[in-house]
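Of the protein chains in this complex, all but one are displayed in their positions.
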Amino acid sequence: MSDMNTQAVARYRNNFLKEVEERVEDGHWVRMCMQCGVCAGSCPLGPHWEHSPQKIFMMIRAGKREEVLTSDAMWMCTSCYNCIVRCPRKLPITHIMHGLAHYSHRLGLAPKGQPTREIAKLFWDSLVKTGRVNELKFSLAMYFKDGFGQGIKNAMAMQGVGLGLVKAGRLNPMEILGGHACKDKGGIQKMIAKAQEIENRKKGLTA
Amino acid sequence: MAKKQYAFYPGCSSQKKASADNFLRSIDKVCEKLDVQLNEIPDWNCCGASIGYGEGGELPRLVLSARNLALAEQNMPGQDMVSVCPACWLASRETAERMHESQSLLAEANEALKEAGLNLKGEVKARHFVEVLIEDLGWDAMKAPVVKPLEGLKVAGYVGCQTNRPFGIAGESFENPKYLDKMVETMGAEPLTRYEQKVTCCGGALAFSEPEKAQKQIRDIVESAYDHGADMIVTPCQLCQANVEIYQSEINKKQGTKLNLPVVYYSQLMTVAYGGSAKEAGLDGQLIKAEKLEGIASK
Partner (left out) sequence: MADNKFAAYICSGCGIGDVLDVKAMEKIATKEGKMQVVRSHPFLCNEEGVQLIRDDIEKEGVTHVCIAACSRRAKAEAFYFPTVALSRANLREGVIWVVAEGSDHDEVRQEMAEDYVCMGCAEVKKMKLPAGNPNRAENKRILVVGGGMSGMTAALEIAETGYEAVLVEKTAALGGMAAKLLKRVPFNGAYAEAQPTGAAELAARVSAHPKIKVHLSSTVAETAGAPGRFQVKIAQESGNVAEEAVGAIVQATGFTPYDLAKLPELGGGQANVVDQAGLEALAMAANGGAIKRADGKEVKSVVFVQCAGQRGSGGNGSGQHLEYCSGHCCGTSIKQAMYFKDANPEVDTVVMYQDLRVPGMGEDFYRSAQNKGVIFTKAKVDGVTGGDTCQVRMKDLILDEEATVDADLVVLATGQVPNAGVNLDQWTEVVTAAEGGSEEAKVQKIELQKGSVLNLSYRQGPDMPQFKYGFADSHFICFPYETRRTAIYAAGPVRRPMDMFQAIEDATGAALKAIQAVENAAAGRAAHPRAWDLSFPQARLEGCTQCKRCTVECPFGAIDEDERRFPLFNESRCRRCGTCMGACPVRVISFENYSVDTVGSQVKAVNVPDEFEEKPRILILACENDAYPALDMAGIQRITYSAFVRAIPVRCLGSVNTIWITDALNSGYDGVMMMGCKKGDDYQCHFVKGSELAHYRMSKIGDTLKQLGLETERVVTHEVAITDNARVAQMINDYVAQINEIGLSPMKGFG
């Protein structure tokens, strides 16, 4: 039997669906999709992703683990929630897509260098450090994520905007020295670590 | 009438000298005129926003909001928690509802909250400031302080996503919410009710990571407002305001367009209509000056 066929033999079995149901946020809803495609037609980034939510759900049910977890589709979510409110089956599609993105990121299967994946990580790191998000540091980190040279270029490109915001009183250059932070940073960090620990325990994931 | 009291969760973008600094100034003025007191929750933290999911898991994200709710419960007992930021509201409301519905989830959250010395009972409600205006105060109360009706101002009401979905304002449709137009009308301006891009996504956090895709959205949102003869766009959302205002110059640079349409908050319209100055309305914070509105304010 050829490779294609070996792959096909395992297809349309429950294994991957079960994995998603157990480990992905709201993953138990995937079985309820009725394949109408309203989500696909409602997504503002529709022309840009490789797989619509409809397809992702079908791929999960068809057992296409690798293709799902390496897809960039979930990272195209703008969190506009259009799919959620329009889904006739009331699937929390946005949450499932976020959950799948997170799961593929945790497993290290998500596409490398995917820009939204990168900023999501930077955002969270910024948040965990102080309990609040520091817009300037977050922006700078974003510009420099691809290395120093590219960062200068990125920052220069948006320089006008940045200066405008500073002038308008909506970006504080002094934030680089410290800026807003929660008093109980330590408590927040411990709280997040604990939550992660509980979640890992529940979903059978190793930290 | 007694002052209405709320536990206030301002959120990261409304901090001093942050991207929505001016928004908060106008909110302060509106509250003053409407006899509403917002009591800032001590040591509140970030809600995780819509982009937190990549690195942060489900429970870590939920406990971020749970901490804010617990702080509100503890420090402002009996008060609803109010946000002015749709992302903050969405995260807080989702958490509040899920904690209220599931005892086991609440127990897990409390196990984590204990690390920060807190406990959540799960009784506090998470609300949006617009809900306070519409549901607690009402249209008549909103209209009463109007001293300078914004006559002749054509305004495209851009509701965006998260104020409208998945929760939205009670009684409004997801596809065509009408409250923002009604607020514009109540302030004496002319709402462009046939504006098609009312609930279009501005790209959200992807304005950073996928600038081209987001800017296509933004261009549609602005151009449609121009098509309807808008003097300005009004929005209830910080991220919408920032994306739609900030990137107009970028789009002009890259695509040769001449977009230059002011984008203001509903509270800025209200402040001016209530007789506030341009500064009180935070109009000095606009990248694209809302000249007509400033004109009315200075009359």
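By letter and in written order, the chains are A and B; residue numbering begins at 1 in each of them.
In this section, a contact is a pair of C-beta atoms (placed from the backbone, for glycine too) under 8 Å apart; a residue touches a chain by one contact, two chains touch by 3 or more.
In this text, all values refer to a predicted model and were calculated from it rather than measured experimentally.
A.B. asks: Sort by label and list the shown chains the missing chain touches.
C.D. replies: Missing chain, whole complex, touching shown chains: A.
A.B. asks: Thinking of the whole complex, not just what is shown, which of A:11, A:167, A:183 or A:201 touches the missing chain?
C.D. replies: Per the contact definition at the top, the residue touching the missing chain is A:11.
A.B. asks: What chain A residues would touch the chain not displayed?
C.D. replies: Touch with the absent chain occurs at residues 5, 8-9, 11-14, 17, 31-32, 34-35, 54-55, 58-59, 61-62, 64, 89.
As a convention for this text, only the chains that are shown with their structure count from here on.
A.B. asks: How many angstrom lie between the centres of chain A and chain B, each centre taken as the mean Cα position?
C.D. replies: Centre separation, chain A to chain B: 23 Å.
A.B. asks: Using the touch definition up top, name the residues of chain A that touch chain B in the complex.
C.D. replies: Counting only chain A, the residues touching chain B are 25, 44-45, 48, 75-76, 78-82, 84-86, 94, 98-99, 101-102, 105-106, 115-121, 123-125, 127, 131-133, 135, 139, 142, 158, 160-161, 164-165, 168-172, 175, 180, 182-184, 187-188, 190-196, 198-199, 202.
A.B. asks: Okay, in this complex, where on chain B does chain A touch?
C.D. replies: Residue positions touching the partner: 12-13, 15-22, 43-46, 48-60, 62-64, 67, 108-109, 111-117, 161-162, 165-166, 168, 174, 200-201, 203-206, 208-210, 213-214, 217, 246-247, 249-250, 284-287.
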